[in-house]
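Missing here is one protein chain; the remaining ones are kept as they sit in the complex.
Take a look at chain A:
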Amino acid sequence: MRIKPNWPRRWRSLFILILGLGLLGLLIGPSYHWTQANVRSMTGRHDSRLSPIIMIPGSSATQNRFDALVTQLNKTDKRKHSLIKLTVKTDDQIQASGSLRPRDNEPIIVVGFQNNHDGYGNIKKQARWFSLAFKYLAKNYQFNNFKAIGHSNGGLIYTYFFEHYFDRDDISVKRIMTIGSPYNFSESNLSHKTQMLADFIKYRHNLPTQATVYSVAGTENYDSDGLVPARSVEAGKYVYQGQVKHYTEITVTGTKAQHSSLPQNEQIVTLIQTYMLDKQPKRKLAGVSATVN
């Protein structure tokens, strides 16, 4: 019971099939270009040796907050880290100043916000603005890892950013340092958790597991740096400890241990130098294959 094929119908179908396969054929070229460009940019990022330090200042401070710190770092380091400053406006516009010097693999980037007010609501907003700035940086500078430093609320903004926005798999954060960051705001009693601390703990599973975290506290007396209670800084352990690779608490006392002086404190500059900056490569080894261990 062979049925005679209905040729006109069959030709129509074959025509549609050829059209479809032709479309597929036309897509080969663009596909090729896309994947070549994509793999090239991935390779570029993967091979990049750029590893910036990205800093966020605390509330009421601008993108110029760390100028003194950078000068001090450059002086003791005998390296000139480029300084790039970004300001995110309330309408999501990004203003940038400064540039990356050639052959500088460790620039310092400071991200400030036009709205730099205190409060959990503002921190959430600033974290979103920071995510925009980070996207801008990732697009304009090819780096596959970075170091994060946040002073005061800057550390809180970073924490919120890592828990809610940071999901790049081609960029990793190697080390995080928060300086005098009040994880429980001005509450010194740890059994009274603020909404922000509760949220930080709730979403801690999103924190980067490969990062090493330092939380630096300053104290003028035995329980405060004059503004932030030491117990509030200490509350950071409930957020980071056990979730990130290493969590280290450091307490600095003595002169310039007041909250706002912390970024200029010599002890902290030394800490940043020791823990946050990459080790200086020995220049003479460039091009020499044998290295002395």
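What to note about this one:
Definition applied: a residue touches a chain if its C-beta (ideal position, glycine included) is under 8 Å from a C-beta of that chain, and two chains touch if they have at least 3 such contacts; residues count from 1.
Just so it is clear, contacts and distances are computed from a predicted model.
The unshown chain of the complex is recorded in UniProt as "Permease IIC component", chosen from "Permease IIC component", "Dioxygenase", "Energy-coupling factor transporter ATP-binding protein EcfA2" or "Peptidoglycan D,D-transpeptidase MrdA". Where chain A meets the chain that is not shown, the touching residues are 1, 3, 5-6, 9-10, 12-14, 16-17, 20, 23-24, 27-28, 30-36, 38-39, 42-43, 46-47, 169.
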